[in-house]
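I have placed the structure first, in the form of structure tokens, so that the comments after it can refer back to it.
Just one protein chain is left out here, and the rest sit where they should.
Labels run A and B following the written order; every chain starts at residue 1.
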Amino acid sequence: MSWLDEPASETQIPHRSRLWLYVLAALVLTFLVVPTLIVVPMSFSGSQYLEFPPRQWSLRWYESYFASSSWMQATVTSFKAGALTSLVATPLGTMAAYGIFLSRSRWTVLLYVILITPIIVPVILVGIAVFYAYVRLSLVNTLIGIVLAHSMLAIPIVMLIVTSALKSFDMNQELVARSLGANRLKAFLSVTLPQIRFAVITSAILAFLTSFDEVIVAMFVSGGENSTLTRNMFTALRDQIDPTIASISTIMIVVSSLLLAVSQFFGRSRKD
Amino acid sequence: MAVSSSDVLIGQGRPNAAGLRRDQLFERWTLLALTAPALLLVLITMIIPVGWLFWLSFLADDGSLSLEHYRRMIEQPSYGRTFLITFEVSLLTTAICIMLGYPLAYVLSQLPRRIANLCMIAVLLPFWTSLLVRTYAWLVLLQRQGLINAWGINLGLWDEPLALVHNLNGTLIGMVHIMLPFLILPVYGNMRALDRDLLKAAANLGASPTRAFWLVFFPLTLPGLLAGTLIVFILCLGFYVTPAVLGGGKVIMVSNRIANDIELFFNWGAASALGVVLLILTLLFIALAARLVRLDRMLGGGPG
Partner (left out) sequence: MVRGASLPITIRKLTKSYGEVHALDNVDLDIESGEFLTLLGPSGSGKTTLLMVLAGFTRPDYGSVCFGDREVIRLAPHKRDVGMVFQSYALFPHMDVRANIAFPLKLRGLPRREIADRVDAALEMVQLGGYGERRIDQLSGGQRQRVALARAIVFEPRIVLMDEPLSALDKQLREAMQIELRQLHEKLGTTTIYVTHDQREALTMSDRIAVINQGKVVQLDTPRRVYDRPTSRFVAEFIGESTFLEVECVEGTCRLAGQPLKVEDTPPSSGRLLLMLRPERLQILDSQSDSADNVFEGRVTTVVYQGDTFLLQVVLDNGARLTVRGIASSRSMARAPQAGDPVRLGLGAEDAVLLPDQPRT
């Protein structure tokens, strides 16, 4: 235990005097991680009340999930919406980020602000506004409607990430490429894009998750055949605690963690 | 020597001026055109609908221009209660986040980078996990037959199951859990970027570790803390999911009220008026944040 008397920082305070700090930090860290993860083992619990540790291990809540056609349809809808959102928001956001970054016009600040507003305006407001507009455009309960709304929500995230990557990219390389004979588009595709690809991939993943996890707008705008997974979960939560949600949550946690790992992997190999 | 067409123009004082200006404009508009698709999408799906809603809030039920929705907001005490609860929850959540998040950020910033990065995954994991899933996890944990109560009773900490959810307590716990990463990240970033030599200088000049912390370290982390606090507070103001699920109908924040007005009462006028007020509040706090953060940077992070 001699390390307790070692100095812990530049001010030479020994570890012993701030043990309470380490305990508090550990507790907070636990608080952050455990609740998210504990759903996983609980979803295998045989009882209605989801115990931990489960007295009986069972797959019944997974069975009820896969057996239910409404849950399955919602899952498909969510994946479709997520993929389409990513496909729409990523190029749109990347192009906008690139255009704004290179442009030296006085309109750029205004444009940037407008494109950021989806994350500034409270989501509930966006939800009812979009619903209001979609009622008039007959877009309620359609896949296109959801994708358009979710893409709008994802664009600021794509823009922020890509802009940050462009800032740390040496634009002289594009200039050199152009001096060597490439036009602007070719210079972007062969020099710039390969070097910001990790940012683009990360923002594509985040765009997917933005749509996949989104509740509020989906609540208003998706429904019927095109109801998303999160919408159904939310409705189910408000009525009664259906334990099937535990298995769905586990699957969602796995999906999120996998995607987080993928993006970290890509991001890391660039920086190292 | 070489005779080019521009020689003809050279005598006119500004050769190629018009052509160059055309090229400049063309380039500028081509670049801005890249933002057009995104702009169109945001305009059509958000700016215009929200503007529409704005307009709605000034229409009475019979279609005439009126301020009755706003008047009702001021007159009826239930609206005041809604705002009160919203501010109460937001302030409490923010305060708890600061008390829990700052120490954690501090410990993380003292760890060697490898280990800190590993721990940051623990902080980021909630970020990447669905909001709904996390809120559901708390629902399961905090319910009467849930984990927390089961352990509490088993360990003899209390006899009867505590009402930890479907009330303010549960809402707070859930919201703190969601908001903590938003506080920790900017504070951590600020702390990491701090010049360690400053603390050595403080110690060398005679400050005890505690005084060095309060006089040197803490003031320099205020920009990050301020940023995190404002982000958390602003997010709390507009929050919907967690109070809806964990509040059990007893915690009705502004966003919940708006949703109820639409879903239960189809009262677009009231809902849009509330939405406008929420938006204005949000923008005010963002403007405040921008002012404070810039001011802080100007003052170099504190007096003295």
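We adopt the following convention: a contact is a pair of C-beta atoms (placed from the backbone, for glycine too) under 8 Å apart; a residue touches a chain by one contact, two chains touch by 3 or more.
Since this is a predicted model, take the numbers as computed values, not measurements.
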Chains in view touching the one left out: A, B
Options A:182, A:201, A:236 or A:259, residue touching the unrepresented chain: A:182
Of A:191, A:216 or A:229, the residue in touch with the unshown chain: A:191
Residues of chain A in contact with the chain not shown: 170, 172-173, 175-183, 186-187, 190-191, 194-195
Residues of chain B in contact with the chain not shown: 1-7, 9-10, 13-17, 19-20, 23-24, 27
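Assume only the chains that are shown with their structure count from here on.
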Chain A-chain B separation of Cα centroids, rounded to whole Å: 16
Contact footprint of chain B on chain A as seen in their complex: 8-13, 17, 21-22, 24-25, 28-29, 31-33, 35-36, 38-39, 42, 49-52, 88, 92-93, 95-96, 98-100, 102-105, 107-108, 111, 114-115, 117-118, 120-133, 148-149, 151-152, 155, 159, 209, 212-213, 215-216, 219-220, 230, 233-234, 237-238, 241, 245-246, 249, 252-253, 256-257, 259-260, 264
Touch list for chain B against partner chain A, complex: 28, 31-35, 37-39, 41-50, 52-53, 56, 100-101, 103-104, 106-108, 110, 119, 121-126, 128-141, 143, 145-147, 150, 177, 180-181, 196, 199-200, 202-203, 207-209, 212-213, 237-238, 240-241, 244-245, 255, 258-259, 262, 268, 271-272, 275, 278-279, 282-283, 286
